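As you look at this complex, bear in mind that one protein chain is not there, while each of the others sits in place.
Note that the chains are named A and B in the order they appear, and that numbering of residues resets to 1 at the start of each chain.
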Amino acid sequence: MKKKVMTVDDSRTMRDMVSFTLRGAGYDVVEAADGQQAMSAIATTTVDLVITDLNMPVMDGLTLIRKLRAIPAHRTLPILMLTTEADESKKSEGRAAGATGWIVKPFNPDKLVSVVQKVCG
Amino acid sequence: MDDLSRFKQTYFDESAELLAVAEAGLLRLAPGEVDMDEVNAIFRAVHSIKGGGGAFGFNDLVAFAHEFETVMDGVRNAEIPVTTELVDTLIRANDVLARLLAHAADETDAPAGTTDESVAALRLFLDKAGEPATDEAPAAPSPVVSPAATLYPDDEDDEAGIFGDALAAIQAARDDQPAPASGGPIPEGKVRWTIVFRPKAELLLSGNEPTYMLRALRRLGEAEVVCHLDKLPSLRDLDAELLHLSWTVTLLADPQVDRAQIDDVFEFVADDCDIRISAEAPPPAIIPPAAPVPVLQSSPVPTVALPEPVAASSPATPVATTSGSAKPGDGAKRTNGGAAGGDHTGPTTHTIRVDLDKIDRLVNMVGEMVITQAMIAEHLRDLPPGQFQELLEGLEGLAQHTRELRESVMSIRAQPVSSVFSRMPRLVRECAAMTGKEVMLITSGETTEVDKTVVENLVDPLTHMIRNSIDHGLESPEERERVGKPRAGTVHLSAAHRSGRIVIEVTDDGRGINRAKVLSKAIEKGLVQPGASLSDEEIDNLIFLPGFSTADQVSNLSGRGVGMDVVRRNISSLGGRIGVYSTPGEGSRFVLSLPLTLAVLDGMVISVGEERFVLPLTNIVESLRPKPADLHGLVNKCDVMMARGEYVRLVHLHRLFGIPKAIDDATKGLVVLVETEDGSRLGLVVDEVLGQQQVVIKSLEANFRRLDGVAAATILGDGRVALILDVAGLREMSRHGAATGGNTQGAGNSTPPSPSLPAPTDRTGQRQRQTV
């Protein structure tokens, strides 16, 4: 059974790239443009991994991570932050919020796939 | 990264949208009333452009976007106050970013120094903010470093930072005691790694899964995994979301596998785990004892000693599993994978991107379908009445569905005019600066939707009209004060749907058209005969004549050799009309109307002689058969008819088009009362009105050329071509016809629209004010 990854990013380019790369690596991918969309989508579909941007309109990535972690079913769901934020504080903030790990933009496809494999097999 | 190149187009498309978002936001940014949502949106736009640019290796662009973003970040954090200078600098930075994107799209290098000025200006604000070098960007004091050379801190360096995390944790372990490792001989050419992995109990709650890490280790070589259950509580006390296990992995790997690869496995958990990693080189011939053994020190692989004699050394109840079937973490597996979590894709994607060609093909197919449907209807009309009732009903249903399908397809292409309107504040700002005038732009109705092609073709005409209004319409602030008007002139740009068309108005409260000047200019240029008597409306409309320019000297702004004639040509090439209404001293109003779509129209099929024509339904007021008493001759030249209490000039289509065997007597044929976009009416004398029909607009020009009085062509149900009439064109033709009689005035010409200046309408959408 294919693993399903949700990519949450307000940038279409980024969503497209993540989707394309992961589909090529044998994952199913669903997309959401912000945290709000991701929350409502995740209520009706089960995903194995969430990859989220941090800075998004409507609901940012950190809020999304916190909200997901507050739901019992998603306490152990792998969530990767996709970010260009350089400073460590963003990363530790993310980790404190419950992020599983991070991918630093720009990334190359191999790196993305390897990180995804790392957290969801 | 070749795989990614396919996303470049998406990236450039999206970046263009983001630039527009940023620009719109920047134009609204003003000292005093800073809308943080707006600032955030601008920041995000720049940030996204930077993020995508990095993926494609557009280093100059990324470096510059970073500078831009850094300042936006300062604004966001209220470290940099919003001033007019700041906004100007940011707008210019947005322009530079646009240029860099254009170069990236063309795969050309931006000229050296493209960004220097902007970067210097941006950094000035950082200095002012008392933050000479933001946490990331180097200060670069005097000579502006080319941004390409500026260190961009978000990529590889940052990676190193992450590894630093993991390494720090692991380094800390180095000084500790060595731990025993799984014994046994090390095969030739292999390195034996011993990895002791003791995660914190909360590890699972960050979504990390030890199973995958163990699997990842197995991918690096031949692994033996020992799971330690010593901390496992009794079942009663077991919390499935906490982790009570730890592992020792003995990995036999090729020498190419290096420490970094192993560290990488634990990248995300280094802070939450106790991890000890050690390596043994190929054996200097040592027989490993059965008991735990100290790590064998030998080179060249550095050995990392392990701290405290950990679990592995006293494996309480080692549940040993071999590399084939290690599933130690399964007991704590996540619980979210219900039966529903199958392969179906979720409902998450709300929009998709579709190639415009595909939509156009769809539009064309729907067009052909409309024709085919009309054809079937035509054939069925000849069937004996009373029979085939079901067939007829089915056809009616088909017609209904075809119409709905057509509308759905058209709505795919529909876009709000806001994408055009949003460019105008910028234009107004520039024009105001160039002319030294003060201008307030008010827009309304920007949510009005219209076909994409129409939207795209609106940019140039609107740009020109607004320039014209500011340049020629509005007075200087001083002059305005003298005549008792506010210093700042107002330009109102509005859009609205009106009877199946989109109507766009550009209204200014300037001086209005100077009719005496226009007329004398027109006479001077030979466009009007001296002594001709023209109505105010006709004089105003002279400005649309080719080559007409009202400004005494060619101004910097609108007098670039293109005049309002070009605007009219552009508009008419879209099937639109433009008119102007002006009141001296009070201002001018330009009204342009366009069809909502350029593919299909609702028409009335009429016949004249043996020919059939289509009249756009939007032009038709009514059709009637006049009584002889309704008709009046006028100067023996054209007939005039009394309709609805006003005199309307009659135009015999067969005379205009030279069609034989047609009915000349309006009382025996029909008069179709039509109205042009500017509100003037005309009575078209035709033989018969055959019925209403949706027609697909076909180009006559593609293989032939434009014809006076003809807007386009279409194909009727019998497969034959019918011309779609251009009502305003017909009026022009008939006027010229009258003019040959020696009088420029089409005397019976219906009521000219009220020349007074109505208050700007505000039909849809909210107003936005922009003071410059």
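In this text, contacts are C-beta pairs under 8 Å (C-beta built on N, C-alpha and C of every residue); 3 or more make two chains touch, one makes a residue touch a chain.
The working rule: contacts and distances are computed from a predicted model.
A chain of this complex does not appear here, and its UniProt-recorded name among "Purine-binding chemotaxis protein CheW", "Cell division protein FtsA", "ABC transporter permease" or "NAD(P)H-dependent oxidoreductase subunit E" is "Purine-binding chemotaxis protein CheW". The hidden chain, counted over the whole complex, makes contact with B. Checked against the full complex, the one of B:A24, B:V409, B:L601 or B:L670 touching the unshown chain is B:L601.
Interface note for the absent chain: among B:A16, B:A414, B:L574 or B:V621, the touching residue is B:L574. In the complete assembly, the contact with the undisplayed chain comes from B:V721, out of B:M36, B:A78 or B:V721.
Listed by residue number, the positions of chain B touching the unshown chain are 360, 363, 368, 371, 375, 453, 546, 565, 568-569, 572-576, 595, 598-599, 601, 611-612, 656-659, 696-713, 715, 718-724, 726, 729.
One rule holds in what follows: only the chains that are shown with their structure count from here on.
Chain A and chain B, compared by their mean Cα positions, are separated by 25 Å.
On chain B, the positions that touch chain A within their shared complex are 1, 3-4, 6-7, 10-11, 14-15, 40-41, 43-44, 47-48, 50-52, 54-57, 135-136, 153-155, 157-159, 161-162, 204-209, 211-213, 215-216, 241, 264-265, 267-268, 271, 334-338, 340-350, 353.
Against chain B, in their complex, chain A makes its touches with residues 1-2, 4, 6, 10-14, 16-17, 20-21, 24, 28-33, 37-38, 41, 44-48, 55-57, 69, 73-79, 84-88, 91, 95, 98-102, 104-109, 114-115, 117-121.
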